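Right, I'll just put the structure down here and ask away after.
Yeah, one chain of the complex is gone here, protein chain that is, but the others are all in their spots.
Chain naming follows the written order as A, B and C, and within any one chain the residues start at number 1.
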Amino acid sequence: MKLDVAHILDWMEKANDKIQQNKTYLTSLDQAIGDGDHGINMARGFQEVIGKISASDYSNVSDLLKDISMTLLSKVGGASGPLYGTAFLKMSMALKDSDSVDYPQFVHAMEEALQGIKQRGKAEKGEKTLVDVWETLLEQLKEQDDFDSVRFEETAKLAMESTKELEAKKGRAAYLRERSIGHLDPGSVSSYYIFSSLSDVVKESV
Amino acid sequence: MKLDVAHILDWMEKANDKIQQNKTYLTSLDQAIGDGDHGINMARGFQEVIGKISASDYSNVSDLLKDISMTLLSKVGGASGPLYGTAFLKMSMALKDSDSVDYPQFVHAMEEALQGIKQRGKAEKGEKTLVDVWETLLEQLKEQDDFDSVRFEETAKLAMESTKELEAKKGRAAYLRERSIGHLDPGSVSSYYIFSSLSDVVKESV
Amino acid sequence: MKKIINDPNSAVQDMLDGFVAAYPNDVKRLPGTTVIARKDAPVTNKVGIVSGGGSGHEPAHAGYVGEGMLDAAVAGEVFTSPTPDQVFEGIKAVDNGAGVLLVIKNYTGDIMNFEMAAELAEAEGINVKQVVVNDDVAVEDSSFTTGRRGIAGTVFVHKIAGAKAAQGASLEEVQAVAEKTIQNVRSIGMALTPCIVPAAGTPSFELKENEMEIGIGIHGEPGIERKEITTADEIAVELTEKVIADLGLKSGEEVAVMVNGLGGTPEMELFIVNKKVNQLLSDKGITIYDTFVGEYMTSLEMAGCSVTLLRLDQELKTLLDAESKAPAFRR
Partner (left out) sequence: MKKIINDPNSAVQDMLDGFVAAYPNDVKRLPGTTVIARKDAPVTNKVGIVSGGGSGHEPAHAGYVGEGMLDAAVAGEVFTSPTPDQVFEGIKAVDNGAGVLLVIKNYTGDIMNFEMAAELAEAEGINVKQVVVNDDVAVEDSSFTTGRRGIAGTVFVHKIAGAKAAQGASLEEVQAVAEKTIQNVRSIGMALTPCIVPAAGTPSFELKENEMEIGIGIHGEPGIERKEITTADEIAVELTEKVIADLGLKSGEEVAVMVNGLGGTPEMELFIVNKKVNQLLSDKGITIYDTFVGEYMTSLEMAGCSVTLLRLDQELKTLLDAESKAPAFRR
């Protein structure tokens, strides 16, 4: 795999499209076990990301990821804002000065991002948060030595779906205890959109 | 006609029954063009009247009417409380020390009551208030020289029904102006119940 | 009907007990009545001020009882004027020889019940005067009908008359400044939803999902016009323009603004309305001396708001600013 600035721009466009299309769905998932703003938060944040990055020129992926991070941090709010903001910030830092990203770099960036998320959110896998998607993906990435778009997307989807049966231990859904079981975790669904968009980008770029 | 204490007690029992049965209906009439409390007010007040007068002994109609008046004054509230309270007070005063009431006395008492109502409420006939029922009845009473139960009841009913087409000029319904047209005046309906009860009492006592 | 009550028939009694339980050092309930009075009533050498009306308008009227405002508030059943005997108890409890002013909202029922109470009080030698608040411009002012209703503007009358009385003014002076306030205060309301009188159990009217009612009263009465719901800005402009026109307010004049919630409207929406009211007045060169945003005169859980403007001169400004310890109007 080889991701350059254009690929990341494309990734964000695709992710934004998915999030805008599923804004109401994400919100309804959050209404069931949270406070009903996840779709609204993500749609607002990614719209701003597109506005920001399409108005600038980038010579390397690190700067681009930094702008994505800062925009998410200052426009999303709630729990998801700092988490996604931190994730992209850590990716940016892991890819300092790179103008493109190969597979080992990508895995490293993902690893840093996940660590950032877990540190910020103090969550572990299995607690029904977006960590469930990120950590499952990282485990899969580490098993291989190049990016497998189909498997990546499938893994993200399964991990997202697996949150349905879990009882939430972190985030707002945790207040519901066992009543949180039977509902998808909204943040895991938005993470799935982001990663399935990445899968599409890589698939098309081959 | 000859009304004694027992008749008036019976009158109040019958009036109370009608009002309790039609509490919701009276309230719904008041919801349409007022504030939705007329049935509640009248039901509360007449219930208290029954409680009061059935716990006392009366040697003349004047004392009985005075207790009815005072109970209505202190338990009904709203516009109807002072009006009905005043009406019964004026009747009581007109029948001072009488232990029974003949037809001329009854007409005189009605005349005093109506005057009291009009003075208190500053309303004239045709303004869509209970004055429409009381004044129409008084006009009819004056045309005859004895009580005609059937005609009395019919007159009250027609007068009550005639308020439907009027535009309210007094009371809460007046705020609605032409939107008050097409609805019965709640106070005229409760007055109709009171007078049709009286008609029944006289009919049965013959 | 979803309400946190025990029994529709005890709602007003329970509320009054709960009110006194909240402010036991400031107010008392006259035993066996629905009257809430200042704990220290009657106050020596001070004109007493008594107001009241149906319940369901909380914090009106008991919330305005306190030093600098009302001496007593008389509560009726929900949306039903209190009876003359109760008002009479209120008058007796606050009179200490200086006389008592009754602040009445212009509803037939309130006027008749308060008037009868005044007659009872006068028969006992108490000097009683009355003022009738009729600030609602929704209703046309005509001498042939009942005239205009009294709504949220009444709170300013309580405040200003109360401050004047606290200064030691005579009954005539207090009445005069109350009349002046009434001359200079106008309001109009609107609603998005009806409300439910506990004892009735059903809403007083229905509004469709896209409808609002302009010119609503505070008793769940239908308003004067039903139309399609529009933006907060358009609502604010419509209400405020009606009030400005009726008051004949001109550039350079000074006003106090009240954006009042009717019970079920979040404060967020009241501030959104206030933004536009403020803008509109500023654009017209009308100076805003002070602003009151919140729930002052409600209609149970009705969603909606009213806008009140009070034209101010130096005297009214001073009295508006004077200290008040009433729970619902701390200054």
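The rule is short, and it goes like this: contacts are C-beta pairs under 8 Å (C-beta built on N, C-alpha and C of every residue); 3 or more make two chains touch, one makes a residue touch a chain.
Quick caveat, the model's predicted, so the values are computed rather than measured.
The chain that is not displayed touches the following shown chains in the complete assembly: A, C.
Checked against the full complex, the one of A:37, A:63, A:111 or A:153 touching the unshown chain is A:37. In the complete complex, the residue from A:8, A:83 or A:156 that touches the missing chain is A:83. Touching residues on subunit C toward the chain that is not drawn are 2-7, 11-12, 14-19, 21-23, 55-56, 58-59, 63, 192-193, 209, 212, 229, 231-233, 235, 259, 263-276, 278-279, 291-293, 295, 298, 300-301, 303-305, 330-331.
On the side of subunit A, the interface with the absent chain consists of residues 27-28, 31-37, 39-41, 44, 73-83, 120-121, 169-172, 174-177, 179, using the contact rule stated above.
Everything below uses one rule, namely that only the chains that are shown with their structure count from here on.
If you sketch which chains touch which, the pattern fits none of the simple shapes: not an open path, not a single ring, not a star, and not all-to-all.
With centres computed as the average of Cα coordinates, no chain lies farther from subunit B than A.
Between subunit B and subunit C the centroid-to-centroid distance comes to 32 Å (mean Cα coordinates, whole Å). Taking the mean of the C-alpha atoms as each chain's centre, subunit A and subunit B sit 75 Å apart.
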